[in-house]
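Just one protein chain is left out here, and the rest sit where they should.
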Amino acid sequence: MIIIMKSGATDAQIDNVIRWIESLGYKAHPSRGVERTIIGAVGDNRDKSYLKLAESLSGVERTMPILKPYKLASRETKEGRTVITVGNVEIGGPRFVVMAGPCAVESEEQMMESAYIAKKGGADILRGGAFKPRTSPYSFQGMEEDGLKLLAMARERTGLPVVTEVVNPADVELVESYADVMQIGARNVQNFALLKEVGQSKKPVLLKRGMMTTIEELLMSAEYILSAGNQRVILCERGIRTFETATRNTLDLSAVPVLKQMTHLPVIVDPSHAAGNWRYVLPLSRAAMAVGADGLIVEVHPEPDHAVSDGVQSLKPEKFYRLMEDIRLLENTLRRDM
Amino acid sequence: MIIIMKSGATDAQIDNVIRWIESLGYKAHPSRGVERTIIGAVGDNRDKSYLKLAESLSGVERTMPILKPYKLASRETKEGRTVITVGNVEIGGPRFVVMAGPCAVESEEQMMESAYIAKKGGADILRGGAFKPRTSPYSFQGMEEDGLKLLAMARERTGLPVVTEVVNPADVELVESYADVMQIGARNVQNFALLKEVGQSKKPVLLKRGMMTTIEELLMSAEYILSAGNQRVILCERGIRTFETATRNTLDLSAVPVLKQMTHLPVIVDPSHAAGNWRYVLPLSRAAMAVGADGLIVEVHPEPDHAVSDGVQSLKPEKFYRLMEDIRLLENTLRRDM
Amino acid sequence: MIIIMKSGATDAQIDNVIRWIESLGYKAHPSRGVERTIIGAVGDNRDKSYLKLAESLSGVERTMPILKPYKLASRETKEGRTVITVGNVEIGGPRFVVMAGPCAVESEEQMMESAYIAKKGGADILRGGAFKPRTSPYSFQGMEEDGLKLLAMARERTGLPVVTEVVNPADVELVESYADVMQIGARNVQNFALLKEVGQSKKPVLLKRGMMTTIEELLMSAEYILSAGNQRVILCERGIRTFETATRNTLDLSAVPVLKQMTHLPVIVDPSHAAGNWRYVLPLSRAAMAVGADGLIVEVHPEPDHAVSDGVQSLKPEKFYRLMEDIRLLENTLRRDM
Partner (left out) sequence: MIIIMKSGATDAQIDNVIRWIESLGYKAHPSRGVERTIIGAVGDNRDKSYLKLAESLSGVERTMPILKPYKLASRETKEGRTVITVGNVEIGGPRFVVMAGPCAVESEEQMMESAYIAKKGGADILRGGAFKPRTSPYSFQGMEEDGLKLLAMARERTGLPVVTEVVNPADVELVESYADVMQIGARNVQNFALLKEVGQSKKPVLLKRGMMTTIEELLMSAEYILSAGNQRVILCERGIRTFETATRNTLDLSAVPVLKQMTHLPVIVDPSHAAGNWRYVLPLSRAAMAVGADGLIVEVHPEPDHAVSDGVQSLKPEKFYRLMEDIRLLENTLRRDM
């Protein structure tokens, strides 16, 4: 942490800050410049949040953190890339991974049909929501355990592993008994009680960035899971909230190369929820691949205009097959070493 | 819901949309304009989310909702203002209510001292966090039940009702056994499992707006609590996330008069978390009152430069007393009929 | 400027950065910490933008500026507050100043009527746009010089000084020949050619914050005017663009106390453009005053539902009189020493 004194801070104020830093168990390194003095506080405690309190001391202008607040998620801690194996799918490895399926599990027929479409198109993992976090209490809230059973049935029939969301810490045990990958949705990215709970699990976790979450905060949320003992975390960019309303959210594809600089964890992209419109899912999927993501999660529905949830952004089967063709074509062109 | 056809949509496309609307149980009211046709879909089902699917039909440009998606929170449903009584404090009534106390309960000494400061300054309700949602897993996570016990002790000694946060649906029963008001924090504003749980409670709920939650979404979250049976919801504006970094978040004071137009629920303001700096808490508190809020929630700490959490934004006792003086002065000047 | 080396940066990399800093004429102050080395670059050149290039050197993680990039606008340069005198109105002095009038000058009748309303309500300065920056080329673009003449006529009849917008550097001479205060609108806050031009003028400049402008950037824009020789700059907060759509923009009232910490220049608030709806102008005006602004600029129109521009946010005469009453009431209560 660096503490920047006001221009004109007195020696007494500077000494006071130095003593205060030392009282917290850090070493103080003052450096007197032409216009102002700055003081470094050095120590090995990862929680530097106390040091920010220097801002309430007399003569202090502001503080600036030097160290990154996340550790286990950082590339400084772990060299190389984390590859997460689910069945015989490797996430974060040389192949680009596609997760596909309907937004919500609605019925046996809809779920099986979706699973066969995903399988036929060449998806690696099947998605489908059994617990649905919906803005309105009057909207369909998901089939819950019955939905999980249908997912398990679809896995059995197609051989595809399944990813599904968990929204309540009390349901983690139930969900992990059915799912191959547990998803933490965008609205729960800072639901720390839930993060701690899935941190206890042996199953991989797909952690979606929130609409309001900085890249650093996403890594801090991953750190909750990692520090609780679960090392298998997949990050997912799914759009952030901005002033632009032409798409539901603004897909932040720059976050992919930024995350690749900051963390060893795999990063996938969800273009369906970001765009909120199936028309943009194809070009954004190609772009996600070209920007260096490790995979995609997309919504596919046998009949989008009768889906109970998010039909506007779901691909019809033929559009999904076209997307998979494009993906395979690009995969042969792009070097995956980025 | 209004469905806007593309300019140049064919009669067949228009007929198809009409039939589709009717298949969902709504009446279709087409209106052919010079440049394009629009079709109203009328019915009494509150969940209009299906109708948005019209956007995937051929010839449709976009859909526009007409009805507000929240109902119980709306002024159309309930005339007059909701007044919530906690002990002998009325929130939403003629008096401006101040909730004050430390960010986190840290120790008996700190909590009792804070409680006496709040009481001496004339606060109506005492705040203090026992369960703390922290961005970093390495930061202090709260004293949990021990903290709740200290809050109860502080209530006993000062007579002030207490408000404290709950973060896990599994803890609601525990927290409500100690608290007079349960707080849902900004990060949990769309933690629907938690909202449903506090909706079952008899205790009032202080619902904070999230950093990236629209005013309408805040009302939808309130609707979760109201529709589960708990009518005692207090809304709280606490700053939204924007590009500006001079303050931690941007306090959206316009949200207060906007909410007063939209809902009968009381609205208070948290200037401490929004500003992230005690220097701005006084002027923003005055402004919150002048803009028509029903109250404030502010952080006060006997020794902010040794607080374990959010010390930078906590008021020292003398600043808090000055704030309370300003509030009382303004209260006599401003008409509270707005 | 502080340059933070990567953890694991080699001595050769550190030496290279030090030599590079010195080659630019700065002194380098390295400080080797437990986890990483940081290097201060000290010198007296205000343009530190070169130093940011350190980020492209090998072994460098990032750079952090220490000094504020604005100088003349800063409270470090000038103690006390700048008070700007226009006729016998003092902006930034003990009295709260109100500027009022229609969005656009539309006709002699409308302008004179508006002027009398402003005068009757007790406004200090009359506003009215003759050059209108409009999002659409098909919208009314202003009466131009004819509008300026009507403003001058209104000044003559009411004795109120006038403020009006200039949008083209080529028009500055014309506009300053009529106006008492020249306004730079939000969309031109970084129109540096225009800022340089009004910096040559002797007339005060009302500089509006852009929808997308940070507080620091606003001060940098003021610095353009100040450094060109014109010391009479009034800053104006008028709402920033956020994800929230319930109001046209989000009025950032926190910016007022923040600016008061950073600069000696006066700060006023425009609640009309921020809210985009007359209903919110009254409470936001009271809040602007309570938060410590030096004044207001509001839109008033004799017949808002027939205004050619921004009628939705214009106050009817009686609402404006009510606002002025509230202002005078608050003025007696609030200490203006903040």
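We call the chains A, B and C, going by the order they appear; numbering starts again at 1 in every chain.
Keep in mind that, in the parts below, contacts are C-beta pairs under 8 Å (C-beta built on N, C-alpha and C of every residue); 3 or more make two chains touch, one makes a residue touch a chain.
Note that the coordinates shown come from a computational prediction; the quantities given were computed from them, not determined experimentally.
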item	value
Chain not shown, its touching partners among those shown	A, B, C
Residue, one of A:94, A:159 or A:283, that touches the chain absent here	A:283
Sole contact to the chain not displayed, among C:124, C:223, C:244 or C:326	C:223
Interface with the undisplayed chain - residues on chain B	2, 4, 7-8, 29, 31, 33-36, 38, 40, 42-44, 64, 66-67, 76, 241-243, 245
Residues from chain A at the interface with the omitted partner, ascending	212, 214-216, 240, 242-247, 250-258, 261, 274-275, 279-280, 282-284, 286-292, 329-330, 332-334, 338
Residues belonging to chain C that touch the chain removed from view	20, 46-47, 49-50, 52-57, 69-70, 133-141, 167-170, 187-188, 190-193, 196, 210-212, 217, 220, 223-224, 227-228, 241, 277-278, 304-309, 311-312
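The rule we apply is simple: only the chains that are shown with their structure count from here on.
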item	value
Centre-of-Cα separation between chain C and chain B, whole angstrom	31
Between chain A and chain B, centroid-to-centroid distance (C-alpha), Å	26
Whole-Å separation of chain centres (CA-atom averages), chain A against chain C	38
Shared interface positions of chain C, touching two or more other chains	242-243, 245
